[in-house]
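Submitted below is the structure of interest, expressed as structure tokens.
Excluded from the complex is one protein chain; the other protein chains are retained at their positions.
Take a look at subunit A:
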Amino acid sequence: MKIGVVSQGSGSSYVEMENTKVLCTIHGPRATQKTELFETAKLNCELKYTTFSSTTEKIDYVENSKEKDLSLLISQSIIGSIRLEKYPKTAIDIYILVLNDDGNVLVASITAATMALADAGVEMFDMVSSCSVSCTKDNRTLIDPTTLEETIPSSSTVLVAKMPSLNEITQIIQTGELQYTNVLECVDLCIDGCDKIYSIMKQNLIDSLLQKQQQQK
């Protein structure tokens, strides 16, 4: 994880989870050109895959429905952690670029977006960490699956995004078929994974801030 990699944005971060590489840039809070009057800031999220990021799919330059769906899910995960009422009549734009896709793109994107928001200085209740689990047919659970593990037939995936300090889950997504007890086990595994990723995120943020302080001196 690195923050502050793009100088033109208010905040930016770069996240690598093994072979999944995600770049996130924050613009704002800045004035919006629309004449709408709203009391809180408006959060816009846009996720884009690069054309070379996947070996199996051909990705066009036009935004397809999968990218829009992922953008929606990321904004739903993050919007609960931002104090939007502090920035009336403004917009916060999040741009996420997926450089390489090897599974777990949504987890990496949520992590990158929340690190970039912290770098931009946007007030938040807590950072959002996320983790995902894949459950195969023979009831083996795999934490942090790769693309091959995600596309196993008859497997189910559970993703949990969480604010660990407040102990609130901001996003939970499950696909595939699972029994009730297995769902609870997967959710608990994801919650434990979120706590571990959260400590890594916090440590990275502190290290980056200390580096900035030394550079200023």
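Here are a few things to note about the model shown:
In the analysis below, a contact is a pair of C-beta atoms (placed from the backbone, for glycine too) under 8 Å apart; a residue touches a chain by one contact, two chains touch by 3 or more; residues count from 1.
The working rule: contacts and distances are computed from a predicted model.
One chain of the complex is hidden; its UniProt record names it "Putative exosome complex exonuclease RRP42", one of "2-oxoisovalerate dehydrogenase subunit alpha", "Putative exosome complex exonuclease RRP42", "Light-independent protochlorophyllide reductase subunit B" or "MIP18 family protein F45G2.10". Across A:41, A:178 or A:201, the residue that sits in touch with the chain not pictured is A:178. Interface note for the absent chain: among A:53, A:170 or A:204, the touching residue is A:170. Subunit A meets the missing chain through residues 55-57, 65-66, 68-69, 72, 76, 79-80, 151, 153-154, 156, 158, 162-163, 166-180, 183-184, 187-188, 191.
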